[in-house]
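This report concerns only the one structure given below.
Only one protein chain is missing from this complex, and each of the others stays in its spot.
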Amino acid sequence: MSIVVTNISRDARQYAGEFAELGVATTHEAQGRTGLLDCRLRPIYRPASIAGTAVTCEVAPGDNWMIHVAAEQCQEGDILVVTPTSQCHDGYFGDLLATSLRARGVLGLVIDAGVRDIATLTEMQFPVWSAAVCAQGTVKETIANVNTSVICAGQRIDPGDLIVADDDGVVVVRKADAATVLERAKERVINEEKKRARFEAGEPGLDVYGMRERLAEKGLRYVDSESDSE
Amino acid sequence: MSIVVTNISRDARQYAGEFAELGVATTHEAQGRTGLLDCRLRPIYRPASIAGTAVTCEVAPGDNWMIHVAAEQCQEGDILVVTPTSQCHDGYFGDLLATSLRARGVLGLVIDAGVRDIATLTEMQFPVWSAAVCAQGTVKETIANVNTSVICAGQRIDPGDLIVADDDGVVVVRKADAATVLERAKERVINEEKKRARFEAGEPGLDVYGMRERLAEKGLRYVDSESDSE
Amino acid sequence: MSIVVTNISRDARQYAGEFAELGVATTHEAQGRTGLLDCRLRPIYRPASIAGTAVTCEVAPGDNWMIHVAAEQCQEGDILVVTPTSQCHDGYFGDLLATSLRARGVLGLVIDAGVRDIATLTEMQFPVWSAAVCAQGTVKETIANVNTSVICAGQRIDPGDLIVADDDGVVVVRKADAATVLERAKERVINEEKKRARFEAGEPGLDVYGMRERLAEKGLRYVDSESDSE
Amino acid sequence: MSIVVTNISRDARQYAGEFAELGVATTHEAQGRTGLLDCRLRPIYRPASIAGTAVTCEVAPGDNWMIHVAAEQCQEGDILVVTPTSQCHDGYFGDLLATSLRARGVLGLVIDAGVRDIATLTEMQFPVWSAAVCAQGTVKETIANVNTSVICAGQRIDPGDLIVADDDGVVVVRKADAATVLERAKERVINEEKKRARFEAGEPGLDVYGMRERLAEKGLRYVDSESDSE
Amino acid sequence: MSIVVTNISRDARQYAGEFAELGVATTHEAQGRTGLLDCRLRPIYRPASIAGTAVTCEVAPGDNWMIHVAAEQCQEGDILVVTPTSQCHDGYFGDLLATSLRARGVLGLVIDAGVRDIATLTEMQFPVWSAAVCAQGTVKETIANVNTSVICAGQRIDPGDLIVADDDGVVVVRKADAATVLERAKERVINEEKKRARFEAGEPGLDVYGMRERLAEKGLRYVDSESDSE
Partner (left out) sequence: MSIVVTNISRDARQYAGEFAELGVATTHEAQGRTGLLDCRLRPIYRPASIAGTAVTCEVAPGDNWMIHVAAEQCQEGDILVVTPTSQCHDGYFGDLLATSLRARGVLGLVIDAGVRDIATLTEMQFPVWSAAVCAQGTVKETIANVNTSVICAGQRIDPGDLIVADDDGVVVVRKADAATVLERAKERVINEEKKRARFEAGEPGLDVYGMRERLAEKGLRYVDSESDSE
């Protein structure tokens, strides 16, 4: 009863380039601190920074068959998102699959499991965010779904959603929200740049953010160490 | 009932430069194998090596408000030490806070929680030792103490204590012990250099350390593999 | 009742150079996906890639005495394999021991415990695969065995077995199997190179591996997203 | 921008009693091995077995304010499902909240975080599945959503979905699928009872499941230990 | 340079009985949510509930020698608190040591490491809070301190401090604060009992705690599911 959904919408791809520059932390803040994948997903090399449309792929534990099926569904500008149907650290993905994905224009891989051949992947500069690095091989026996809605590292990802990944981790932006989130993220950057200038000039954050009054209301007290009996 | 202690003693700062060169492992040995923070604290980039006086800061889980308060208490040569009041991996600290701390002369951050913007922190060469890298944002709702005695990653740290951090991890030296520990650490280095020369010349460690007799007393037996029936 | 076995067989060393080039993932596949050490063992720096004959060493928790004993048993082309008799993350090994091992021609260290002085080890380019980086020092009180059969990170390792270690992890090849495994590994590489060319040319993996028929038999169904009601 | 959705559909409640008897493993199998929450969620006492309609609740790390809000939305036969917006082990829930929920007819709690007062909860026989037991208290500062779609321990849960929880863990059944899954689960039980009788009679599973031919096809070989050279 | 401090003050013992009844969660709240040991410490059987004066003991990894030394320092009403100088899960403590401690009137053990013989300890009803259950034996080679200030599971514990332990975990009360904390804890219980009656009567927590106004100020909005477009 497993299916491969073809011809998914990639309308959000138009925003990918700008999201890649904005990065994960800013994107995550701009959409109200939602959408962040669990921080067990780490890049296999740094720095790395991409954004693209999700092609989603379920795999059975210790079985990478469906990655081969999913690869064929990938297009220029996609990011392959792989999630095991139960927790597994095996090395599902290596340099041959990376070669195949790159030939199709895929930007990188996000996988809540293990990968291998990371020396070659690093040389190729094919970026991967994974839960583990492990040479343990996999079999090809069990089918599962491609391009259905999945939960990957604690977040729901639908095919065509935007994935933004950098050294801080991975965040998903719903395809329908991409334009709005992008707008807010840009505003946030402008706002941050103004603050950065004030911080660089040595102005205390308590003034930059206007926090002193509220801290006093909460009861924060300043005590000179000479008189401190704590 | 939260307090910020101002004007803490920084008398131990005079030793910081030498400790930074000695490094964590040597310092830790020189004070009798004490003071090492849990090895879950890792540098976000390598190599990195600093030593400075601790400004301590408690934070509530998922709430970085007090880091902004603590920043104002920091001076040239300090290291900010942040500990959550209960375990949390959120990204409490990013490039704006680093900009602010650097403007004040702070050498780096030690935090038993998460950080983000690590690509920028790496470019800035602002070193951080953290328990996690995570883009998850925080709120500003709950106050806590600054510059009181804290437990960070399993060690008690008082404000003004010396923090030594490098690729091996983080160690704390009580401010009152800094001079004595420094003396012992230097002796240790001299002693190690003599041994290194003997090791480089190929002399067995069993002779360099004079261990053969005691091993024999303990009952260690040498068996030729030809006659080994194990 | 602890023993040190001397004069172990190193017949498998002749294959080490070729295995170092083949790497961990290929070697592991070539011997039927067996022999991989748990992926908690990670290199302290990357890239790193070695292969050599195992000298095995047990250590008590928090006690590195036997590493000094084992060092004397090491020869040109060996890899020292250290396993604690119960789980421990202390820093058993640092730059002095590395200096001693290098002077004897040892290629690197595999240890299911912690190491320290990793900045120096990195400068020396002395590769280590460890379960932790930790500056915590050890004592020298308890003896154990050298060059007996050990379990390290979930795999049995006999003295003289071939150890292959790279950025993907560590795999052991039984000394008696080395020639056969090497043969199969080479065939695998040739086979992979042919596939790589096809992948680079953009051919789908489903065709390269001839998977379409078997997927259909298993019941995989393709659904156009327009008509997908999932 | 946080919301509380009121008057959620509880149509699936009619199936709850039967699911509670079927249990988690059978339900999970009957819906194609999907819907199982991560096994880090464990019952605080055993045996415990419930099924009911989900009221969903997000909480900020270290902040249980919204559980008080969600409690008011609960009705007879509900199970409260709480998920932190970032990982946290604090004790969000204790005997007072349990008293409040019980007074409203709530059957139990599923929480991807910590709980406390477990001695009293056990005496009350108020069942809880949690990721931790921890007395660490929480604050009431940050609002979040109640009765929106959440991800809890790796599974998407919509308000009104059926939650089945027992000593094996927790599984979610989509409200729309409840009738179908129930039918399949009952068939499975009947089928299993037939098999159980054959197993009790000592019949080998290879015959009960008719596996011998397929094992032979895969190449499984039987070797007498006398002649085994492995 | 290890020491055993004798004749420690046990002035706080007078409060122990009342704290045992109040339990960990209430005590922890009454002292401002401080003093809780990491929740990796769990009771080996349940229910269990004790309070007593701390005798502190450091142990080397894999070495329980100092527990024998500390046992002699224990008196009626004490709780032995054991912390390894680096992380270790070995079984430091079994039924013989429990027999010895019980003969001296010791109430139980708190250990940030492993214990064994838990079937016998359970029969004896000698309660233990530990980080692990592990039969791995230990040696007797390395000395350390008894009755000095220690960090155990993330909290500082001084000899003579009050330890309160129950099914929720372990909390420390500074000996100097015991009387004050006890007073506050009792008030808290009275306050909670009043609330419990209201909860039992079915009154919503939002009214019991008077939270509605502040939630509205924060912007919480109620939406009927019929009109919910989320």
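We just call them A, B, C, D and E in the order they show up, numbering each chain from 1.
The criterion applied here is as follows: a residue touches a chain if its C-beta (ideal position, glycine included) is under 8 Å from a C-beta of that chain, and two chains touch if they have at least 3 such contacts.
These numbers were taken from a predicted model, which means no experiment stands behind them.
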| item | value |
| --- | --- |
| Visible chains that the absent chain touches, using the contact criterion stated earlier | A, C, D, E |
| Selected from D:3, D:81 or D:171 as touching the chain missing from the view | D:171 |
| Residue touching the undisplayed chain, where the options are E:71, E:128, E:163 or E:208 | E:71 |
| Residue in contact with the excluded chain [from E:13, E:33, E:89 or E:175] | E:89 |
| Residue ranges of chain A at the interface with the undisplayed chain | 60-63, 85-90, 134, 136, 139, 141-142 |
| Touching residues (missing chain, whole complex) on chain C | 1, 32-34, 36, 38, 85-87, 151, 154-156 |
| Touch residues of chain D, complete complex, unshown partner | 23-25, 28-29, 33, 36, 39, 42, 46-47, 49, 166-169, 171, 192, 195-196, 199-202, 204-206, 209, 211, 215, 218-226, 228, 230 |
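Rule of thumb we're sticking to: only the chains that are shown with their structure count from here on.
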| item | value |
| --- | --- |
| Neighbouring chains shared between chain D and chain E, ordered by label | B |
| Pair joined by more contacting C-beta pairs (B-E or C-E) | C-E |
| Magnitude of the superposing rotation for chain B and chain C (Cα, nearest 5°) | 120 |
| Cα-centroid distance, chain C relative to chain D, in whole angstrom | 39 |
| Rounded Å distance, chain A centre to chain B centre (Cα mean) | 30 |
| Shared interface positions of chain B, touching two or more other chains | 1, 33, 36, 85-87, 89, 134, 136 |
| Pairwise touch network: line, ring, star, complete, or other | other |
